[in-house]
Each structure stands twice: as structure tokens, then as C-alpha cells.
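One protein chain omitted, others in place.
The letters A, B, C and D name the chains in turn, as written, and every chain counts its residues from 1.
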Amino acid sequence: MIGAAPILLLIIAWFAATGPLGLIAPLKFPSPAIALASLETIAGPGYASAPLAEHIETSLSLVLAGFAAATLTGIPLGLLLGTSRYANACINPIFQLLRPIAPIAWIPLTILWFGLGGGAKIFVVWLAAFAPAVINTQTAVRGVNRTVIEAAKVHGARRVNLFFDVTIPAALPGIFTGMRLSLQACWMVLVAAELVGAYTGLGHVMIIATEDLDSGMIFVAMLCVAMLGVAMSLLLARLEAWVLPWRR
Amino acid sequence: MSEIRFEGVERRFHRPGGNFLALENICFEVAEREFVALVGPSGCGKTTLLRMAAGLDFPTGGRVLVGNREVRGPGPDRAVVFQQFALFPWKTIRQNIGFGLKCKGTPLTQRREIIEHYVTLMGLQGHGDAYPHQLSGGMQQRVAIARSYALEPDVLLMDEPFGALDAQTRVLMQEELVRLARDNPRTVLFITHSVDEAVYLADRVIVMTPRPGRISAIIDIGLVRRTERWIDCEHIEEVMAQKSFVHLRSRIWRLLRGLESSGETVGRAMETGVG
Amino acid sequence: MSEIRFEGVERRFHRPGGNFLALENICFEVAEREFVALVGPSGCGKTTLLRMAAGLDFPTGGRVLVGNREVRGPGPDRAVVFQQFALFPWKTIRQNIGFGLKCKGTPLTQRREIIEHYVTLMGLQGHGDAYPHQLSGGMQQRVAIARSYALEPDVLLMDEPFGALDAQTRVLMQEELVRLARDNPRTVLFITHSVDEAVYLADRVIVMTPRPGRISAIIDIGLVRRTERWIDCEHIEEVMAQKSFVHLRSRIWRLLRGLESSGETVGRAMETGVG
Amino acid sequence: MAALNGPTPAVRAGTLLEAWVLPAFGIVTFLMLWAGCTAAGLAPARLLPGPGAAAAEFIDLTHTPYSGAVLQVHLLASLMKFSLGYGLAVLTGVPLGLMMGRYRIVEWAIAPLYESIRFIPPIAWVPFSILWLGTGFLAPTLVIFSGAFSPCVLNAYRGVHTADRAVLEAAQTLGAGRWATMTEVLLPAALPDIVAGLRVAAGFAWQSLIGAELIVGSTGLGYLIIQGESNLSSTVVVAGMITIGLTGAAIDFAMLRAERFVRRNWGQ
Partner (left out) sequence: RAADSGAFPLAIAQQPQRWALEWYIATKEGWWKDVGIDPTMTTFTAGPPEIAAGASGSWEVGGAGDLPSMLGAAKYGLTTIAIADSEAAIITLMATKDKADAYLHNPSLIKGKTIPETSNSTGEWGAAACLEKKFGLKPSEYHFVNLSPPEINAAVSSGRYDLAQVWSPNVYILESAIGAKVICNAAQVGVPITSNIFATQAFATAHPEIVAKFLAVYLRAIAWEREHPQEAVADLGEFFNSVGVKIPPAYLAQELHARPAYTLDEQLKIFGANTAGTPEIVDWWNQLGTFMQSVSIVSETPPASQFATDKYLQMIAADPKLRAFANDDTP
């Protein structure tokens, strides 16, 4: 999905708009020079109490842990809600009620239950990434072609077979969509998660840079998040292609 | 104990405009190890009938019994070949064919053997590891047939299984089915649009009326087949050339064409006995 | 200007195991207003050929021309009836049939008229507002046929259009197609598994070899049809009873059965002229 | 005879159970767990009040202003921002996703930018949105938009890709133009996926809204919550959360109905 040319065009447009054309004031959006200076600052001496590598390491491990937690809990719940009408009727209302509550709103309770350590941040990431995994899995399971299910049943599929040989493979494309959205949610909630007492991390950098009105640094942090997100999403796409060879 | 019985079956569908009566007062039975073919105009409810025997649909009136027990759901004792293939897109051809066996718990080596047998029988060599979307329509249907055959079930329910096959394969399959039915007879309910096929394969042919589907006539072929010793013919063309065959065939044709009045038809249905 | 020409067409597919040659050196043409039927074993590449004429697939060698211009994509000048219906599940039967007309910008009242005409012609009365999944397989195929017919295109590409129809409707449709072809002839490329159908309908029948698909023979029917005046027969059975018909039919059968050696076949393809 | 009842009565009993009994059971169990937790002291009332206290506060807030307005006014303020940002995201995101799924060239041009932007936390847009658009209605809208946009795009794109190819081809051979292909074929074919995307997007949008209100704005449910939190009035926080939950659930319910409708007519 990634082509280099449009990105190059974009970078040229950015140079032109902030530089020679002067369309955008540096305070409102950094010019390449300012962004580069910010990058040098954070990569070398560091910013917001640590160098860039450390921030990246913190955020990356946080996202990975949160994503893993969300996937490992969200997909099973989605499968349950999708396959069992009764479980769905029972659990879905609670899920729907709790889901819209922003992770930020949970922060006080998070601090109460998990303190200000890694657990609290992972919990916040999990809160955000959980719902997309559940919803897409559930939708995918519901959408499984009925004739195919019938075909499996008449060939003697018991619940186990039906589940592992039909429901799961048929739902996998949808599950992967859910995982992609879930991964995105992980990164999206990074700032909120690192509101819960962070020393380092890209979200922390964003918070500090926001308070400092340092548009260059905000931009650098955004760029890092975007690039890490893209990299992880590409890995996920690879995984998907490998898991689903039967799709065109 | 695997005969199929329809007792006064009725099926209505809900449609936005109101109820839609698809089947009305269907009474017949397929005796154990009997081969019954169902013919009738498109939309008369053949598929619906078959789905009820499979346990995939339920009557809104009357009841359906298989082996003297009311049908409550699908099971591996009744294999179905669907009109629209219904293969598993995520399984290779081999995995598709082996699915039922896997569910049954057949050991791997034995399973492999059976799968290879059917891959060869259906002329699918070289496609065993392809996915369904990479095959032509006819090939997909052959996979679907193999998948059901591989289970060797007591009851076979087939919905136009040969409809998408080419003439060549179709004949091959018909002959194979007859051979199977001779060597190892099963209870078969078989839907087809080809009168030739029905007469060639079935012990009895059931002719249905258009909407709402009712039984118009039940024609006994088995007796003729036995007395005329069709079994001695090696090829289908030879059978089709027989006088008795042509006679039966045109009788069914006339029924389908509506050349016989419906009153007469009902009478005939009575006279042939079952229902 | 709507003839179809295949010039040395080749089609390879990528498969995990390597390239898969589906079609090889296909050369033939369908003249303007000619009706050509394509027969051949399942998986020999008939559908693929038709898709190329429709502009839905492209050759990996050679070229396909319609009306002297290379095919670059699909268009409403070439209507396609698909082997697997491909109806719009979210549109009612009427909306499905009227889709092409709507795209063309036919005014509503006129559209309604045309739709009603085809609903009646195809025996779909009372189902006009149902959704495809509420119809039987045969009815779905009738909708698909109506959808293409309604457009009255110059070129008709049909992939086993009558495969899922019941015998009755099938004969009706065949007769209707012949009537259409007589009153308002079109360029037709027609795939079928039924040799009878091919001989009854086509001006020429093209027989293909199994994998990789090549042209095995091209048999001219038109001449016989005209000299023997099949057109005078009212019903299909009468035509089928004619000596000339039976002769052509068994010749194609023998070709398909592989009773003629492939060398002979190629010679015959040459002799019949086109390619 | 047993068979005479057929499937219909069983189905009806199922829907009654499904529509009312089980959901009620679920909610009641949840409330009891909640009440139990607070009563047992697993969470001090200062941080997590019991359901009773929260409900009382909820009722109280509907007529006693808190942070300058009553609950309804806060809710309305949030809903206005939500509808604008979310509506904008749907109206631009879904067509974009369809286009990306349909046309290689659009995919090629847009995908890289889209793919990278979608990971950026909506809250990270807060400073830029304030710098560009000030504190009016538009800054929170931009933040909400950035949260809701990408599920719309992604699911529409996915929907096109998983749509039945044969149907698309049929439309093309019937002479469907670009517009007709888009609106009459791709959109309905992708609709089940799109609706799932809209549900996720609504969730993301709510979350971003709250995030935005925490930082800018002097009305809205997010603002109410943050004020409650500052004042250690946990009842206000929980009442605010419940309002958010109920509203979000209502939005989701509407989506679900739409999805059901779509699926029924699609024959699934």
C-alpha cells in the first residue's frame, strides 16, 4: 500500500509552503529546518528527560504489550459474542455501555488499581484497543456465509469443527481488519496512556512539547509515532498475507 | 433404518408482501436404499424439500422423518451436495474433500488414501493444492461431490449435483453413481432438471407441480429397470436407446409440459401408491 | 461492426506451484450476427475465453478484438450472463433487471415497461419485489438472463446461461433465443455443456480440448440448418428428431469423447476453415 | 403433534429472551458486581462511588448546574461537536475508502499519507488544531475528525476488496458508469463492513471528543468529567461517564440497527 512518490511530493510541498512561499508561519507548523533542528535536539542531547531512542523504546514496548493484551482478550470475546446469541444478548449491553467511555476518563480508577507504573499504561492502551478487536471480530463472525456453515454441518461438523474450520477462517479477514484498527487505537491512545505518570515515551514528548508550544518537537514526535505505526502495520499485513493464502 | 418420510409437509415463507406458500401437503417416502429423483419446474420447492430432509430447514406444517425419527438438525448420516457448491474458500481441494472425514476422526493415513482416491476419480489431479477460487465452476462442483462421497453416508441428498458438469464428466459421474448404488446401495434423494438423468438413475421419479409445490405424480422406474435388465448395458447411450426408457422419459416429459390435466395427475399419483 | 476475433490468444495463471497454462493459441472469430457455441470439458478455459471478450480478463499473449478494436475493458455493448448469476443481492428482482437500463439513462416509464416484459417472459411474476436470496437457483439465473436481455446489446456473451434452469424453462428459453436470433440477430458467444443445445442454437460449434485449452474442431451447423430447413419445425423435439441433427450431434459427441485422434481433429479444424 | 409448532414459536421465545431477559440479566449482574465492589471496599467511594450514589448524582446534575451548566447542556455541547466532526469524517472517509478500493491511482496517491497519519493520536492534533483554528467549535471538531476518519476509510476500503468480484464485473458489463458503480454496487456491497467501521469510528470519535474537551473548551461532558476529577467529586465523574456510555451506546444501537437492516436485505 505504500508508494514513495506521493510522500516525496508531499515533502516538496511542505518545503515550499513553509519556506519560499511562506504560506504557513513557523509557529503554526514547523518548517523542515525547524523540524530537523528539533530532531537533532531530541536525538542527541535529548528532550523531555531522555534521548529519542529511549522514548521510542518505552512507547514501542507499551504499544506492543497493550496490543497483545487487546488482541488476546478482544478476539475471543468477539468470537463469543459472534457465535453465541445468548452470550451476546447478555454481555453486549455492558460492553456497549462501557466502550464509549474514553480511556482518559478511566485514568483516576486506573491509578487507583494499577498505580503509576507500566501496568496502568498498558491498561489504558488495552481499554482503547479492545473494542475495535471485539466489534470487527463479532461482525466478521456474524457475516460468515450461511451456506458454507450449512455445508459444514451436513458433513458432520461438530461445534469444535464448525468453530475452528469454518467460523475462524471465514472470519479471519474481518479479524485482521479489527487488529489493524486495534493497532491504530494503541497508538492513538499513547498520549492518554502516558498521561498516567510517564518519565519517557513519545506521548510524553508530545505532552511536554505541547506545553512548550514547540511545534517542531510535536511534529517530530508525531512523525515517529506515524512511522512506527506504519512499520507495525506493514508487519501485520505480512502476517495477514501469510495466514490467509487463499485470498486473492 | 434410514428411510426418509415426508408426512403432509407444508412450508410457508415470510415475504414483505405477506406469507408465501412454497410447499403444500407433501407426502412421500424414500425407502431404505432406494434412489428417488425429484423433478419439477424451477422454484417449485425441490431444494426446500431437500433442505428439510437435511435438517437445514423446517416445515411449517406436517413433519419430516429420517430413520423413523423426526429431523431436528443436520448430521453426518445425511450428506448433502449443494446446488451452489458451498466449498470452503479457505481450504485447498484436498482439505475440502477431507473435511467430513476429519470431523469423523478418520486417521490421517486412511484419510489421505480416501482423498487421493476421490481426487483421481473426479479428475482433479494436479489441482489438489489449489484453492476453490482457482478452479472452474465444473471443477468446483466436482470437489463438492467428492466431499460428500468421501463420507460414505447412509443417506445422500443431492441438489442438481451434475448441473454444472460438462457432458463428459456428467456421464462419467452418472455411471459412477449407478455403480455405487449397485455395489453399496444407499438411500438417495436426488434433484435434477434432466429427465434422462432421472430415469437413468432413479428407482422412482417424483414429479412436482409449480408454485405452490405439490406432488403431481410418482413414477416407478425400478420395476421396468429390473424387468428390462438395463443393468446389462455398459453405457448410458445404450440404456437411452431402449424402448422402455424412451417411453418412461416421454411420459415424464408430458407430465412436466402439463400435457396431462392436473386431475389426471393426482389420480396417477394415487394409483402409483405412495404419499 | 461487432464481430469478435481471437488472435493467437494465450492465458497463463500464476499458481503457487508455478505458471499454469490455461489457454494456448486460440484463433477464431465470431462474425457479426453469428451465433457461436463453445463446448469442451470442464476446466478447459471456456469461461476464461468469454471473460476476455467481455473485457474482464486479458490475454497473456495474442489479442482479442471486438468490432475491430482491441478489448480494453467491459462495456454495455457486450452483455454477459455469468455462470454464477452474479446478481446484486441488495436489489430486488425488478431493480436487478432494470440496472443496465438505469445506467443507460432509459426513462422511468419506459424502463418499467421493459422490466415488466422480462419479468413476465421469464415467468417471475409475483417475485418482482423479492430479493435474490429469496429465489430458487433457477429463478436467480432467469433474473440474470433477463438483466442482460433487457439491455438489447449488440454482443451477447453467455456462460452456461441455461445450466441451472429446469428442463421446461430451458426449452422455452432456447426457443426464445432462437426467435430472438431470427427476428433481431446478434453476435453471440455461447458456452454450454449440452451438445444438443449447441447444435440446436448455434451457427457454428467450437469444440475445445482439455487443459491447456486449444481448439479441437469447428463445426459448421448453419449450412445444414438452412438446407434442412430446421426453421420450419415448431418445437425443439422435432428438430432433434431430424437425421441431420442426430448426425451432427454424435459427431461432436465423438469429438468430446476423444474418439477422434487429436491429429485428425486438428486437420478437421483446418478443413472447416476458420482460425 | 410436536412438529406442528415448527420453528416459529421457538424463534419468538428466543427473541424475547434475547431482546429483554438476557440484556437485563447482564446489566443487573454488572450493577451488582459494581455495588459489591464498592461496598466491600475494593475501591474507596472517593474514587469509585456505588451505583446508587452515581444515579443520585446523575439525577441531581440534570437540574443543578455543574461547571456552569446542567448535564443536558453539557451533553448537547458534546453532541454538537461530535456530530460535526463525525459527520465530516463519514462523509469524506467512506467515499475516500471506496475510491481507494476501486482505483489503483487513488490508492497509490493517498494510501501512504493516510497510512501514516492514522496512527497519530488525535490528542496530538490538539495543539495544532488550536494554533490553526482557535478555541471555537472547529478545534475540537478537527480532533474528533482525526479520530473518526480512519476507521471509515479503512473499512470502506476493506469492504470493496472483500466484495464479490463477480458482482462488480456484472455491473461493469451492464454499462455502469463510475458513479453508478460506486453508489449502486460498491457502496452496498461494502456496506456491512462500512457499518462496522462506522461503529468503531463512533467509538474513536467519542474518545477523541473527551480528549479534546479535557484540553479546550468550557462545556461538554469531557469538561464536566475533568472538573469533577479536579474536585475529587467521583460521583460527578461516574455520572459523566454513564452519560457518555449511554449516549455512545445509543449511537451504537442505531448503527447496529442499520447493520441488521442491511444484512437482512443482503440475505445474510
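Assume a residue touches a chain if its C-beta (ideal position, glycine included) is under 8 Å from a C-beta of that chain, and two chains touch if they have at least 3 such contacts.
Not measured: the values here are computed from a predicted model.
Student: Which one touches the absent chain: D:E107, D:E229 or D:D252?
Tutor: D:E229
Student: Thinking of the whole complex, not just what is shown, which of D:F30, D:Y66 or D:Y157 touches the missing chain?
Tutor: That would be D:Y66, which touches the missing chain.
Student: Tell me which of A:Y47, A:F67 or A:F176 is the one touching the absent chain.
Tutor: Considering all chains, including the one not shown, the answer is A:Y47.
Student: Taking the full complex into account, find the residue in A:A17, A:I111 or A:L162 that is in contact with the omitted chain.
Tutor: A:I111
Student: Against the chain that's been left off, what residues of chain D make contact? List them.
Tutor: For chain D, the residues touching the absent chain are 44, 46-47, 66-68, 126-127, 130-136, 214-216, 218, 223-224, 226-233.
Student: Given the full complex, what residues of chain A touch the hidden partner chain?
Tutor: Its contact residues with the unshown chain are 27-28, 47-48, 107-108, 111-112, 115-116, 195-199, 204, 207-208, 210-213.
Keep this in mind: only the chains that are shown with their structure count from here on.
Student: How many angstrom between the C-alpha centroids of chain D and chain C?
Tutor: 49
Student: From the C-alpha centre of chain A to that of chain B, how far is it in Å?
Tutor: So the centre of chain A lies 51 Å away from the centre of chain B.
Student: So which bits of chain D are touching at least two other chains?
Tutor: None at all.
Student: I need the residues of chain B touching at least two other chains; which ones are they?
Tutor: As it turns out, chain B has residues touching two or more other chains at 84.
Student: Report the residues of chain C in contact with chain D in the complex, numbered from low to high.
Tutor: Listed in rising order, the residues are 54-56, 73-76, 78-80, 82, 84, 86-91, 99-100, 102-104, 131-134, 144, 147-148, 151, 157.
Student: State the interface residues of chain A toward chain D in the complex, per the touch definition above.
Tutor: Touching chain D from chain A are residues 1-7, 10, 27-29, 85-86, 88-94, 96-105, 107-109, 112-113, 128, 131-132, 135-136, 139, 142-143, 145-146, 173-174, 177, 180-181, 184-185, 187-192, 203, 206, 209-210, 213, 215, 218, 221-222, 225-230, 233, 248.
Student: So in the complex, the part of chain C that touches chain B is made up of which residues?
Tutor: It comes out as residues 13, 15-17, 39-43, 47, 83-84, 129-130, 134-139, 142, 160, 163-170, 193-195, 253, 256-257.
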